[in-house]
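Right, I'll just put the structure down here and ask away after.
With one protein chain removed, the remaining protein chains of the complex are shown where they sit.
Chain naming follows the written order as A and B, and within any one chain the residues start at number 1.
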Amino acid sequence: MSTATLEPRVQAPRNYLNADYGWKSWLFTQDHKRIALLYLVSVTFFFLIGGSFAVMMRIHLTEPQGALVQPETYNKLFTLHGVVMIFFFLIPSIPAVLGNFLVPLMVGARDLAFPKLNLLSWYIYIVGGMFTLYSAIAGGVDTGWTFYTPYSSTYSNTQVTAVAIGVFITGFSSILTGLNFIVTIHKMRAPGLTWFRMPLFLWAMYATSLIMVLGTPVLAITIFLLALEHLFHVGIFSPALGGDPLLFQHLFWFYSHPAVYIMILPAMGVVSEIIACFSRKRIFGYSIVAFSSVAIAVLGFLVWGHHMFVTGQSVYAGLIFSLLSFLVAIPSAIKVFNWTATLYKGSISYEAPMLYAMGFIGLFTMGGLTGLFLASLATDVHLNGTYFIVAHFHYIMVGGAVMGYLGGIHFWWPKISGRKYPDMWAGIAAVIIFIGFNLTFFPQFILGYLGMPRRYAFYPAEFQVLNVMSSAGATVLGVGYLIPLIYLIWSMRYGPIAEPNPWGATGLEWKTPSPPPTENFTEIPVVTEEAYAYGPEEAHGD
Amino acid sequence: MQSLPFQPVQASSIAKSVDELYLFLTVVTLFFTALIFSVIFYFMIRYRRRSPDERPKPIEGNVPLEVLWTAVPTLIVAVIFVWSSMLYFKNAEAPKGSMEIFITGKQWMWKVEHPEGQREINEVHVPVGRPVKLTMTSEDVIHDFFVPAFRVKKDVLPGRYTSLWFTATKVGTYHLFCAQYCGAFHAGMTGSIIVQEPSEYERWLAGGAAGESMEQAGEKVFQSSGCSTCHTPDGTGLGPSLLGVYGQPVKLVGGETVTADDAYIRESILLPKAKIVLGYTPIMPTFQGQLTEEQLTNVIAYIRALGKSQPKQKEEGKQ
Partner (left out) sequence: MTDAELHAEKGMAHQFEDLDQQHEADALGIWVFLITEIMFFGGLFAAYAIYRWLYFAAFDGGSHVLDIRLGAANTIVLLGSSLTMALSVRSAQTGNRRATVMFLIATMILGGIFLGVKAYEYDQKFVEHVVPSLDWGPEGETLARLAPGGVQHAEIYFIFYFAMTGLHAIHMIIGMGLLLWLVLKARKDSFTPHYFAPVEVVGLYWHFVDIVWIFLFPLLYLIGGRY
């Protein structure tokens, strides 16, 4: 999409979109809302790239011997699919797009604490993305997104260094975004907005930012050591040179497991907002839901070893990591129950964002419960490294995080663009995505249990039926993802003008015009009530 | 639905118990998924918005309910954790007296060596009903030895040994997969586990046994690499005698004691200066890069045999 289409045609009141024109006003903007749109365009771009890799993979796997490409190419496809989707789509998606747009609006501030830093983090992200795209064009990389050593450091002769630099650089974008959010939420809340009056989206952003700030630097140093070893052939992780190949996995998962929560916690925040709004109820057990976000963030740092149950690590280490992994399940389960209970005696309407949120709960429940199979030592031994893992994390990251992201985009689209989209189409897309998703990934659970290892470019013929089913489902899913792209772009020009608060939602972001003016609020708001005051009398707070 | 096999063959002694746990987990998953889905559907219909200005009363929470739905998942995961961990611990160690097979992973094939000297590639012949312990290492990158029918899997790492065991319970041919991505032809690093009746297995062993046993091969390496010049049997050489050492505690310079197991012997060959036996000087050169993984396992097999051949030492000592 070009920036031109984002500008409303007519003489709308001054807002952040029509405040200034021309590419400079976008590329040098310090307005968090414009930066959010820069991110929106760029993560959509990377989503389409990552998605096209997925399409090729699914076509390839319709035949046991591989229908499309050589095994080497297939290996590059799944590697780039993983790298692009995780580091350039999922991690920045909700925080950098919706978080950037909403955190200052929700805390009632004119901008984030450090607007220049915010713009810088977008540029860092783009530079990292360029390195990754360069690596794809210059021959690709075939290590898997996990970069396991010593394969990645010593044996692979693909573009490992370029991708490593790309991921390393992008990490700093994530760190700076997290830093900005933490400071903004701590120091820039509007008068009266106490911690326990904050919308749960802010709690989720806060927990996510903690992970970004604490985890990402460890990934950065790990990738740095990997690149050193790859470039100079020195022994850090390569046993032939005296290194320890498992050390890489420890360091890598110390970040990359919490990174899963970077993807899912924001989605949980989005879903809390949507459910509260469309059932006109305060989230059931607000403080429990808020604390469970932080609990998940903290526990998330202690469970990395469950990725390594079959590496030959000590059985006692396995025991502890298994126990801790089970503990993460509890706050997640509580959240699901609380969302469900919020609906009780509510006044529920079924606009598109609500459908996405319900889809999120369903898919996240399945993804979370199948996580129990993998936290459990005896079953993980069988399922580790198979398609069961692939299905499980897609349920969490695609079923969960992407559903949450799309739900959030639909929920705040009137605020972001000042326009409404056709709700019927949005509802249809939500249903198609839900069905397509299950058709694609449910068969993979069975495939994994039957023993099909992941990352196989060709496979024994007995697995073909389920693979074809999965590929067929992917077609439905792909169509589902394209529909919103079409009507959302359409709505920017032709959609009906949105009022400031089309859903009748609470929250400071709805108390300012759609789209908001550059300074967000004409006057800094004062908060006098709890979050989600949807109840009978509007002002039941103090 | 009959044509879709939803369960892999159970062909090992542990497969059934793993499947029982898997089934329990599946039931838990389906139950809670169904519960959440139906409650959501019910609420969405029962409490659908009837007029645009409805303002439902807020519900802050409900302590007994919240305690309940914290306690129930906690209890369920506790059951799963205990069940699963007990199963895992029970099967963590190979039973005493397991027959041993040595596996070397390499891009992109499995090299298999039986103690009697039979070698095979991408095929592992094993007798039914006997515990088999695999000692595994890799020549290059990390691989993973995965037999779905046995519900066993273990990474195969370069530079160290990992092990895995199973007792096959059903005659037949089963998939062997590499389950850790290892490069271009990762998908081709597959093979078969061929489970035979013991008598048939004996026949197979006898039939292919043209070569020497691992122990004999190891002894040759031991001689030709010059190990035997220092490690003389009577202990008068520059290095300690290796008779009866295997499986026994060894006193080190610095007062520590280690057990002379596969890992220690491997380290002593590749990094001789890492742990020095008390009373000896660190003069042994490293054999890193000079011995292949197979030669190494052969030498270890030889040293292990030396350990058994010494009547003065206690006879057990295998771990």
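One rule holds in what follows: a residue touches a chain if its C-beta (ideal position, glycine included) is under 8 Å from a C-beta of that chain, and two chains touch if they have at least 3 such contacts.
Quick caveat: nothing in here was measured; it's all calculated off a predicted structure.
*Asks:* Looking at the full complex, which residue from A:P64, A:G192 or A:P217 touches the chain that isn't shown here?
*Replies:* A:P217
*Asks:* Looking at the full complex, which residue from B:L205, B:L271, B:L291 or B:A305 touches the chain that isn't shown here?
*Replies:* Final answer for the missing-chain contact: B:L271.
*Asks:* Which is it among A:L40, A:L80 or A:L112 that touches the chain not included here?
*Replies:* Residue touching the chain left out of view: A:L112.
*Asks:* With respect to the chain omitted from the figure, which of A:G51, A:P199, A:G243 or A:G318 is a touching residue?
*Replies:* Only one listed residue reaches the unshown chain, and that is A:G243.
*Asks:* If you put the missing chain back, which residues of chain A would it touch?
*Replies:* With respect to the unshown chain, the touching residues of chain A are 104, 109-115, 175, 179-180, 182-184, 186-188, 213-218, 220-222, 224-225, 228, 232-236, 241-244, 247, 251, 254, 519, 524.
*Asks:* Write the list of chain B residues that the hidden chain touches.
*Replies:* So the residues of chain B touching the unseen chain are 271, 273, 282, 286, 288.
What we mean here is this: only the chains that are shown with their structure count from here on.
*Asks:* Centre to centre, by mean C-alpha position, how many angstrom separate chain A and chain B?
*Replies:* One centre to the other, that is 35 Å.
*Asks:* Residues of chain A touching chain B in their complex?
*Replies:* 71-72, 75, 142-144, 146, 148, 150-151, 154-156, 239-240, 245-246, 279-282, 284-286, 288, 310-312, 315, 318-319, 322-323, 326-327, 329-330, 333-334, 336-338, 340-341, 343-350, 358, 361-362, 365-366, 369-370, 372-373, 375-379, 381-382, 384-386, 446, 449-451, 453-460, 462, 465-466, 532-536
*Asks:* Would you tell me which residues of chain B are touching chain A in their complex?
*Replies:* For this pair, the touching residues of chain B are 3-8, 17-18, 21-22, 25, 28-29, 32-33, 36-37, 39-40, 43-44, 47-50, 54-62, 65-66, 69-70, 73-74, 77-78, 80-81, 83-85, 87-89, 91-92, 107, 140-142, 144, 146, 148-149, 151-155, 157-160, 162, 175, 177-188, 190, 289.
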